[in-house]
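For this depiction, one protein chain was excluded, whereas all remaining protein chains were kept in their positions.
Chain lettering (A, B and C) follows the sequence in which the chains are written, and residue indices restart at 1 in each chain.
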């Protein structure tokens, strides 16, 4: 295998909006300060291991198309080492400050739990060295509890407690690895935590199992002194018919029910939001409102397709609305923007991985500029405040404070006049947003 | 106007499966005992006022097509009286034990709150008489907080506290009316409690308003001694872009957050479930699991259309899966099956309203028979119990009891073997269900 | 009623991208020449009568919210006259070069065909005067064959030939009116030309009826010397369960079958495209490919909602891809961009109608600039030409010319090597498009 693998690409530099160089950033200027923080700190970009280095371009109808030589090669550990070398070459050249992994992206599954654990430990040692040498940090780690057939009926929600126990061991191992690598968060994605058919499913029992599992995760976090955030990633379905972590609201209901609302937050993925029938911005606003906003998987769906297409984000318009809610919620703390996105299957040139990430990073950077500009101008917030201003007056405050009863308001209604409607001004506000997007620079 | 209005239809009788009389029940045999209760008590059918007597057949592209003379006629109160006479003629002939209403279905809106309230009171008096004479009971009442332009930006979630106050008065009046008529439940449908655009919306503030409003409803219920259940009806969108009561999970999250989980349950509508991306049976199972199952709006969507088509239910296959979850959850207490369904716009013959309800009632009755047969045979439950049987053994029970840590299970995983997968048997179980449906009689 | 109605708004002027005046154009500069034509001639904007002046803000769950006094007022003809005065005030102030109407937008339906025809003739006379005084031209007219209950089961596809005959008369009248007003096109929208259920529908028969009807339309066009284009507007469903003119492909199949492919083209609506599962740009490309591209209804759907939301277009990103296909197809001839869009129901301020149209016009103008820039730079077309370049070499040209048989190519395959895959470069091209959108000015 060649070294360096991406031999036609050097470190990606910021060249500014006027650059025509497709292998330069036009908008992502890491040190530029926007709304009080550098772009690097606002956006906290991460690249993911699985789609970029562990996927060969296959889809459900076709074999791998991508040039990923390490996926074919002999010794699994040697292959994993070669893959990691390429991954860190990529992270460094892209200047992305974070990465993310599944345990079984970075290390091959062995013939037993013990073998697999040893493989992971070996690769984590290696990763620690790469992190140190490159300065790239770990945004989050996660355990792959959906690929192996043992998880076909779920991990924590499996009808077989042996699978639950196995999954618990695997998560412990992966949390330990994440802790060792200084991970800022630990993510739980319940790909198979759901059902295929209610006919063979006991939902109550499975949710209780899941509640117990997540409580053990939180307990383990504290036991080992891991200070990162625990995150759940909502998704409505796929691979399952129904996933328990359907959307932010479903996760919020679950967390409250199992006493986890103060300990666990959400990692929102754009395409998972849209598959659940929600705008990306909605899911962020819902999470901020519920106090459980954590992190983002920045990708894009296709509004005409009903599965997880995991495109790189290209819509500044969509992402501006998302960044606006993130900024309103105070921005990221330990979370960040992970590109949980994959190349199109025909994008087989080695540098396509750079084009895709550069496009994604510039899209998000420009969305940040537009959102910050909207907030700084104050126009939108002023309009919104005016709209609700009645709630700061005596009737509003006293009703919210609980000083009224239905009976009292019933009595009052006989004498009160007809409320005066005012325009919601949606088109006007949409034009305002468009103006900020145009001018974002 | 003619009297009786449905002059070609007599009281609908049960004639059994072999009858070819389209104006008879083939399956709904009110006194027949199934699984320990009469069909009447199991199904608790209700007919709704709005679609059947207050809708003229208009849709968003066309004017009214139906023969509803009272909707055109002069004096509003006289028209409302004529309408009520026809409605009770219908309920009696259909032998449906319950009805449901919105305040502004039965009474015309006046020029002021006071006028409207007087209109409602007049019609409630009349309804009380009809109830007494016919024995038809009120399954639930509800206030129409979405038709008048004053509610265009929501009722409880309106940016204007005057609208909140108006809505509170209206709900109080309607709860009182429902109480007076012996209603078994009171339903809150938040048609406009949501948003059109996040740009002008403060989600946190609106949810706090809604939480306060619902708490006032519960307080009022206790204050007036109403013993019915308070129900929220989930719907994802339409008329709004997003409705806060999106689905059962969203309602459950909300109820927990605002301290209402023990006081409020859900009224699940089939087509609202499917618009939210859920099977009808899923939403019931989710509600039963959360302990908030209340009542059903029995209608059907069209899986190819993206709005609320409110068809009468015709799929025994779909409804059997729903009834199965209802029976597993213990059946209805105060809730029932309300036909929140409307005729197709071309069904302009007077007796079409009977055909539609008879089809719906027979569909649900047959679904009840199939679901009861599945439960009585025990095959499905046996399979399910076997599937989870490991959770009754020491490892399972101790893990659920909290006697294990991740670290302990991590340690254990090094020695445990590979779990043994077993078939989920989905096709086998689907065939089993099909067999019970075929044989239901 | 006030005159002028829009008393707070003057003629909308172009002020350029730096303007903060929400009642000015930032991008639509009518006389600016782009890619060889003025913006006015490229975009050929039209405002529609129905949504803007004939709709009161009602939706399926609520009454009218908008300030449209002429919809309430006494004498129908006086009201229609008042409405037309406001409409032309609006067109002039907006500087929109075209308008569009349904026969029953501009004139009230009478008690008979004859009365209605007289009402239309009266209003057409008036419109002719307004057109002359203002210079506003008619992009197209169309007959409303879906509002009255007589059309509940279709117009041309009605099971009753009397309805077909009535519709034929109505279309003749409306075509004559359109001709008199110098209309550039005549549009057929088959809102009820489809079915609710196959159970009562003879599809073959209905399509034959429709084929005959459209042939009569074409014959009438020639008979009266109307030189505009006849257009069909595809839509998949709503109000019907299924509409025969589902999408461009379905219309193309129909036109070929009934000998109309040279005489009739399509009027593509953005939200109808997306409801049918197609991107807007796809439907344009499909129509251009089939040689039946005509005109555009420029609006926007909501990718999370399953009905025709008819928003004003706000996405430069979406519209750039559409304009790109329009420009590639040679641009409009007689067609144009009609804003078949309506205000949100809460946008009740009078000037909201201006904000909405200004936003739509600036969105489309900016999309035109971006699309023209993409074409002028040649980068995208160069890439595409390279991608297919093999088809200009001997093997490609001879295969397309029909000089090969499967048997011959079978023989050849035994000796030919493996084709060399090349990258599709999707992400690279998406970044390229993003660059042109950013820079469009």
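What we mean here is this: a residue touches a chain if its C-beta (ideal position, glycine included) is under 8 Å from a C-beta of that chain, and two chains touch if they have at least 3 such contacts.
Being a predicted model, the structure only gives us computed values, none of them experimental.
The hidden chain makes contact, of the residues A:5, A:113, A:130 or A:151, with A:151. Here the missing chain is touched by one residue of B:131, B:315 or B:405, and it is B:315. Residue-wise, the contact with the chain that is not shown comes from A:346, picked out of A:112, A:215 or A:346. Here one chain is not drawn; of C:26, C:184, C:278 or C:304, the residue touching it is C:278. Within the full complex, the residue among C:54, C:142, C:170 or C:295 touching the omitted chain is C:170.
On the side of subunit B, the interface with the absent chain consists of residues 17, 20, 22, 26, 65, 274, 277-279, 303-304, 312, 314-317, 343-344, 346-349, 352, 355-356, 358-359, 362-363, 366, 421-428, 430-432, 434-435, 438-439, using the contact rule stated above. Touching the omitted chain from subunit C are residues 113-114, 117, 149-150, 152-153, 158-166, 168-173, 175, 196-205, 207-209, 212, 215-217, 219-220, 223, 236-237, 242, 246-247, 249-250, 252-253, 256-257, 276-279, 281-282, 285-286, 288-290, 321, 325, 380, 383-384, 387-388, 390-391, 393, 395-396, 399-400, 402, 404-407, 409-414, 416, 418-422, 424-426, 429-430, 433. Residues 57, 59-65, 146-149, 151-153, 191-192, 196-197, 237-239, 241-242, 275, 302, 304-307, 344-346, 348 of subunit A touch the missing chain (whole complex, contact as defined above).
Keep this in mind: only the chains that are shown with their structure count from here on.
Rounded to whole angstrom, the centroid-to-centroid distance between subunit B and subunit C, based on C-alpha atoms, equals 39 Å. With touch defined as above, residues shared between interfaces to two or more other chains in subunit B number as follows: 149, 152-153, 196-197, 237, 242.
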